[in-house]
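A single protein chain has been removed from this complex, and every other one stays in its place.
By letter and in written order, the chains are A, B, C and D; residue numbering begins at 1 in each of them.
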């Protein structure tokens, strides 16, 4: 194999940089159309399916536009390390990317930041008291990354947990918005994420009207936060409806 | 490079060959620790914190009939001129951790606290068998953790860490045989030099680090990583021992001052 | 094609093996050890165990076998992982695993020299080391490498240079069992005697199916020689 | 880490409910903050901030680097936080890594703005020397020396103070003959440029204990929290970042409420920091 470092990937060139700068300029304007033809407040088509991997206790597959995620849930099972006794169960999360998930190859493997974010987003929704001394493992694999990865991972993981029969207070759904100048754009793609001015991600339990996780980057005024949060919460509850119908469908289907 | 000016006999930083850098010790810098101290030798600045004696955390490590002493040495990212990315866990840190641990272990009266007997009262409530009360003597082994953190490294971190650890152990009230102090000396430009700084240390000449038990005048630590004729080595080592004694004198002063303040606060 | 026609760099005939050497109990700390060499391919195997307990995921009702491969230089890679796996499965099939349930036996294989046929050499060394450690075995196993040249003839025990030149080769492991502890009954079910069976086969390179059978046959014939050598060297050292 | 008896827990809850915490503070009061600057001489800027028994040191080093291809007109900033085992024995070995990376991430989120660079607390374009070629890489290293809760606020304050103290060396550029060459940069030893820190936000963490939320929680109080929201506020009252810790869910209206409280508290914190910085600078000049 050639070990010469003079490598390049065919799609990465100076043109692309220019394109990105153009886009950034474009995003600053008040009126533009999104590249996939969506409106600002329109989410990508969501496809959800449970039971993607039979080896797991529960699993789910989610495809939001180009973002494709598989989550498997194992357990409740024996805790890996002989940890101290715990009257509540433990949750263990891991997020990894495939080698071909992003445009530049080889940036794969474990994603520590997302693993801990996933943990924080889910732990408030799971009734840990129902499986004392044991661990539930939630493993996510991002097959293709097309923007808004973390919200898709969280949504998919909550569906997989439901599929595995883990007790939860409510389904967890998650949506993010990007902010460009004065515009707020829901469910951004990775192209949009690359030039966003700010991002707000909300993870919530819609039926309980509780936010389990929220992150915000960039500079926001309170009014804009208000607007963005409302948008996210609305989308979250709609997403939860889709999740619910997906679960109902799986339950009613002949096994 | 000339490390000692041939005319004046002064070193690069203006010291004479057997001058030590300015030293400063401060007790109680980490509020949450059981004992802590800051020690400065010139620009070298380290913090030591003691946690314990407490129950052994890792049962596999417990030693019989004596307390377990552990030590971890870490360097802050900003402690050296160039940024280091790995603050701990590399070979050098592991080696220094071991050196400090062995040195401090020698002066701590570990046999005085092999284990303590804790009477645990456990209530076992059982619906069918009503009440049971157990009195279980439980042996719990003890460990003492010494954590040293280098804030600035300018040569002689090993010695500074040991001095800081001594102060911190005293602050934590751990019974010790004696106070251990440490100082280094080198041999550059045909002159024995006391308390090398970073530039002198990285000159690659011999560097003798000595640790002594001050009262009994016993050497507990002696390290050198170069070749040196026997008679010169003795001179250099003697110089380092003198340095140790000076530090011991200072440390004793700091401890006395600290005790006086404690007395004051308690109103004795 | 006659075997004399093949030209080998070291002047061997096609079915001639390199000189074999085996010494046992070469390490003092190990429970059993052996050094096996075939020409310049030299492997040192050490056996530790049986130690109490098995790793998680292993069947506690049986003894567990663990193989650790130490290459001559550098770190362990995919090739070494494959060797470990093949070696482990091969040794599992010759050990009487039910005698020491819930124990682990570790075999550490240190490569001292690699001049072709490395895996067979390691298998032979491990087998001798297991005997040295007194681990109960069903029977001995002997391993051989058969190479297939471009012209379609079979050469045995190729050197590294030959391995790189030839079209394909097979690592084969055969049982050595005329004096096996297995009762005759179990092999009576089948028509062929047990020593005609194959324990392990790993091949590299493309070959016609018929040539594979040819390799099997030639390997089996040669394995008798290695068996004989192994038995002799074991007997001489037990006396 | 913090083992509390039922009585102690009750005491903490009760105190917070009655707006009189165990150390005598009210719910929205910070502990006394003490600031030192220039504690690390070999760094370009450094500070030590003590918030009660929480003690952090931040050092800032500037090194020459290359701007990223995506943002040729901006310098780079990297934030690393290290939790020293002196602060707590559980940070021993690799035990502090999880918290360290969590703190680093939260600070990056609050200080560096969005992906496009908008809303960054640190003006990255002032770090560029030659566009697309040379820029300053700012390494912000934080060390937690002693920990008694509210590390994030203390670290953010320390970074703000350290940035005020940071001098970036003046540079003179000799452009190479062809535009593709890497230009020569002379770094001055004497002249330093002061850094514009007006946009650097502070972080206010609101910790929910029982039904109320408090600022600047001690580690005892943190052990009883159900969730905590860290909000970064800048001088213009804009929100620059937000992260949530703790599993329990929060009603969206509570979050909005917290944001407005944080804005108010952040203002006070910022002014008290400003006066502390001024005092520290004055005392540094005296010496």
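List of remarks:
Note that a residue touches a chain if its C-beta (ideal position, glycine included) is under 8 Å from a C-beta of that chain, and two chains touch if they have at least 3 such contacts.
Everything that follows uses one rule, which is that contacts and distances are computed from a predicted model.
A single chain of the complex does not appear, and UniProt lists its protein name as "Ribosomal RNA-processing protein 43", one of "Exoribonuclease phosphorolytic domain-containing protein", "DNA replication complex GINS protein SLD5", "Ribosomal RNA-processing protein 43" or "General transcription and DNA repair factor IIH subunit TFB4". Although one chain is omitted from the display, it touches the following shown chains in the full assembly: A, C.
The omitted chain makes contact with just one of the residues A:99, A:207 or A:251: A:99.
Only one of A:59, A:155 or A:212 touches the absent chain when the whole complex is considered: A:59.
Screening C:86, C:108 or C:154 against the full complex identifies C:86 as the residue touching the chain left out. On the side of subunit C, the interface with the absent chain consists of residues 57, 77-79, 81-82, 85-86, 88-93, 98, 139, 168, 170, 175, 186-187, 189-190, 192, 194, 196-209, 211-213, 216, using the contact rule stated above. Residue positions on subunit A in contact with the hidden chain: 1-4, 6-11, 13, 52-56, 59, 66, 70-72, 74, 77, 80, 94, 96, 98-100, 103, 105, 110, 137, 139-141, 143-144, in rising order.
Keep this in mind: only the chains that are shown with their structure count from here on.
Listed by label, the chains touching subunit C and subunit D alike form an empty list.
Taking the mean Cα position of each chain as its centre, D sits at the greatest distance from subunit C. Among the inter-chain contacts, the highest number of C-beta pairs connects A-D. Subunit A and subunit C have centres, each the mean of its CA atoms, that are 51 Å apart.
With centres defined as mean CA coordinates, subunit D is found 27 Å away from subunit A. The residues of subunit B never reach two or more other chains; the list is empty.
Chain-to-chain contact here is organised irregularly, matching neither a line nor a ring nor a star, and falling short of all pairs touching. Pairwise chain contacts in this structure: A-D, B-D.
Residues 40-43, 46, 52-53, 55, 57, 59, 61, 63, 80, 82, 84-89, 92-94, 139, 141, 143, 145-148, 219 of subunit D are the ones touching subunit B in the complex. Only residues 29-33, 36, 43, 47-49, 51, 57, 72, 74, 76-78, 80-81, 83, 87-89, 145, 147-149, 151-152 of subunit B touch subunit D when the two sit together in their complex.
Considering their complex, residues 69-70, 98, 101-102, 105, 109, 112-116, 118-119, 227, 229, 234, 238-252, 255-256, 259-260, 263 of subunit D touch subunit A.
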